[in-house]
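Could you have a look at this structure, given as structure tokens, before my questions?
Shown here: the complex without one of its protein chains, the others still in place.
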Amino acid sequence: MTLFQIILLIFLVICAVSVSFSKNLVRSIMEFMAFSLIMSIIWLTLESPDLGITEAAVGAGVTSILFFVTLKKIHAIREGNKNEEADK
Amino acid sequence: MGPNLWANFGEAVSMILFCIGFANLLLHKNLIKKIIGLNIMDSSIYLFLALKGYINGHTVPIVVDGVQSVDAYINPIPSGLVLTGIVVSVSVTALMLSLTIRLYRRYQTLDLDEISKRLKKEGL
Partner (left out) sequence: MKKLTNKLLDWLNAEDQSVFDDAMELKMQEPKEEKEETVQQRMRDRLHIKDEVYSEGESKEVKVLRIIYRILAIILCGFIAYNLLIAVSWLPRTGEFDKPVNNEVSARYIEKGLQETGAVNIVTGMILDYRAFDTFGESNVLNIATITVLILLRRNKKKLPNEIEEKENDRLLEPKNDVILQKAATFLVPAIFLFGIYVILNGHLSPGGGFSGGAIIGAGLILYVSAFGFEKTEKFFTEKTQKVISLSALLFYCLAKSYSFFTGANELESHIPLGKAGAILSSGLILPLNICVGLVVAVTMYTFYCMFRKGEF
């Protein structure tokens, strides 16, 4: 285990722990993106670039987009309901 | 405690990550936090699997100028498993998130306790 891998793993643990301590949802999703990014770098240090590309493209990329779109959709529904209450 | 805890530092960290993800899943009421916790558990298992296949000093399993001896490349099987696993965990996340949206559309809240309370009320 080279020093570089140890540092990356420690960063990984910091990201995972900070996801549970962050109040704001957007912040926890950002931390999850950082988690996936560090994970794809770890795949490279473990001599398996296949996983690195897939984790970067699929894990960090599409999963985070889906999280953000879910949040946007939830805010859209919340605004929608506020307007309805306002109209009533 | 066995002899090689420090030698298996990577696998120890992946086990700790698994428990962090599990604690995240248990302790948070917010649905999206739970989904992130589950994803952390997934990634930690994949890290453990890939570390199982890693061999010091061996290179990427891509045949270079005809060298095909076993002690030149790392073990390709775990990375094959993990590749499929990563894509499956994306589809599971997408499924969970779409269920979260439907729940929010009906109950206007992401808090699981609140949803279960209202579910019981409607049950009456």
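When the chains are written out, they are named A and B in that same order, and each has its own residue count from 1.
In the analysis below, contacts are C-beta pairs under 8 Å (C-beta built on N, C-alpha and C of every residue); 3 or more make two chains touch, one makes a residue touch a chain.
None of these values were measured; they are calculated from a predicted model.
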Those residues of subunit B which, in the complete complex, touch the missing chain: 1-5, 7-8, 10-12, 15-16, 18-20, 22-23, 26-27, 51-56, 58, 60-63, 68-73, 75-80, 83-84, 86-88, 91-92, 94-95, 97-99, 101-102, 117, 120-121, 124
Residues of subunit A in contact with the chain not shown: 1, 48-50, 52-54, 56-58, 61-62, 65-66, 69-70, 72-73, 76, 79-80
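Note that only the chains that are shown with their structure count from here on.
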Whole-Å separation of chain centres (CA-atom averages), subunit A against subunit B: 12
In the complex, subunit B residues that touch subunit A: 7, 9-10, 13, 16-17, 20-21, 23-24, 27-28, 30, 32-33, 36-37, 39-40, 43, 46-47, 50-51, 53-54, 58-61, 74, 79, 82-83, 86-87, 89-90, 93-94, 97, 100-101, 104-105, 108, 110
Subunit B-touching residues of subunit A, taken from the complex the two chains share: 1, 5-6, 9-10, 12-13, 16-17, 19-20, 25, 28-29, 32, 35-36, 39, 42-43, 46-51, 54-55, 58-59, 62-63, 66-67, 70-71, 73-74, 77-78, 81
